[in-house]
Structures are given as structure tokens and as C-alpha cells.
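Note that one protein chain is taken out, while the other chains of the complex remain in position.
Now for subunit A:
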Amino acid sequence: MSVVVAKNIRKSFGALQVLKGVSLTVEGGEVVALIGRSGSGKSTFLRCLNGLESIDDGEIEVAGHRMSRKPAELRQLRRDVGIVFQSYNLFPHLTAGENIMLAPVQVKGLPRQAAREEARRCLSLVGLGDRFDAYPDMLSGGQQQRVAIARSLAMQPKVLLFDEVTSALDPELTGEVLAVIENLARGGMTMILVTHEMGFARRVANKTIFMKDGIIHEEGPSAEFFSAPKTPELQAFLRSEVG
């Protein structure tokens, strides 16, 4: 069953049309990488998928929920969709553990004890089992990003969205975060990743999508996509990314 179905999404900010009819289907367990130049609309598209941006036209269904503008329905959808941002966005006044426990307790109504155990489990999954009581500002960028991933995981989402989650990190720290994501992929998590890590996309994503000027310019199974790009635009983009 398809976990994400987006049909013909259009979105403008004022006079600027950012998404000009984007369609995407993601099956359960699939990992999709989204690449493209700055400003091509990758983040906007991702944010539309969990309703952080409203769409002007098109249809979205995620984890069996139709996209809605009604707050209560939107929250139902968001319970099943995790998103991780480039800037981590942890809650600075809460410890790593409390960051993770907040939504399970307040949204799902999980008892604190159960939430605490779940938080510990999620922290171990990202390799931070011993940092439950650390405040975000005591953690490195890579550790903070892994806590952010754990925070999303604790809601047991049906799909995880990643928006350039390693772009703010040094190369060494990038590796530890990518390793966590790769592990999730192996565990069968459905994921959409906006990324500049071409090697990672090629290795981990089943399918890669190249966005340009608000449309999907080229897409395909990652192996072929990277080894035999068809359009000159993608060829040029891949050349510029490899450097």
C-alpha cells in the first residue's frame, strides 16, 4: 500500500510559484531521495506533506490520512508523519529524554513511565542511550540531530521526512547521522530525504527524484538515476554536485 500519495501539488508564495504540479507516490518501506538546486522547492514540497505549508491545488494522502485544513484532522495525520529539520529544532529547556517523551505523553496519552522507556529505546536506536538527561546545548550538532530523529521515532510514524538533516554538520558528524538513517532504511522505515549527499542517496534510496523549478524534472531507481542520468539538466547538476 502506498504510504505517501501526492498528486499534482501546486503552491505559490505570493506571486512566486514554487511548486508547479508535483506528483509522488511512495510505497511502504521505500526510501526516496529528493535532490535539486537551492530554491527548486524541495523543502516546500516536504513541508506540504505534513501540512506545515498549505497547498493551493492537488491532493495529498499520507499514511491513510487525507490532507486537511481542519486542525484536528491535520493532527491525526501528523501523528503518523515525522519530520526532521536541518536545524534540529530541539526544545532547549527540556533534556534529550524529555524532548522525546513530550509528544507520546501529550499527544498519544502514553503514561510517563511507558514514555520514558520508549524514549530510552529510541535514544539507544540512535546511539545515544547514555544521554537521556543531557540538555540540547550540552550535545554536539550530530548528537542533537540524532535526538531529533529519536524524537520523531518515538511517535512511531509511518513515514519520516528529512530536510537536509546533515547540511549544518561537519563531515565527521554527518557520518554518524547518516549511519542512523541508513539503519532505519534497513529496518524498513518509509522515508523521504531531501539531501545533498549524492553518494548516500545513491546507496540508500530506492528511488531518487531531481526537482527543478518546482517540477520533478527526472526520477528513477537510484542506481540508473545516478549512473545514467537522461536529461542534460540532471547531468549538469550531478557534475556540479560531484565538484
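The criterion applied here is as follows: a contact is a pair of C-beta atoms (placed from the backbone, for glycine too) under 8 Å apart; a residue touches a chain by one contact, two chains touch by 3 or more; residues count from 1.
We take it that contacts and distances are computed from a predicted model.
UniProt records the chain missing from this view under the protein name "Polar amino acid transport system permease protein", selected from "Cytochrome b", "Fe-S cluster assembly ATPase SufC", "Methyl-viologen-reducing hydrogenase subunit delta" or "Polar amino acid transport system permease protein".
Checked against the full complex, the one of A:Lys11, A:Arg116 or A:Arg151 touching the unshown chain is A:Arg151. Only one residue in the set A:Val31, A:Met67, A:Ala103 or A:Leu178 touches the chain that does not appear here, and it is A:Ala103. Between the chain not shown and the residues A:Ser2, A:Thr25, A:Ser68 or A:Asn89, the one that touches is A:Asn89.
Screening A:Val5, A:Leu52 or A:Ile215 for touch with the missing chain picks out A:Leu52. Even with one chain removed from view, subunit A keeps its contact list with that chain: residues 50, 52, 71, 75-76, 78-79, 81-83, 85, 87, 89-93, 102-103, 106-107, 136-137, 151-152, 155.
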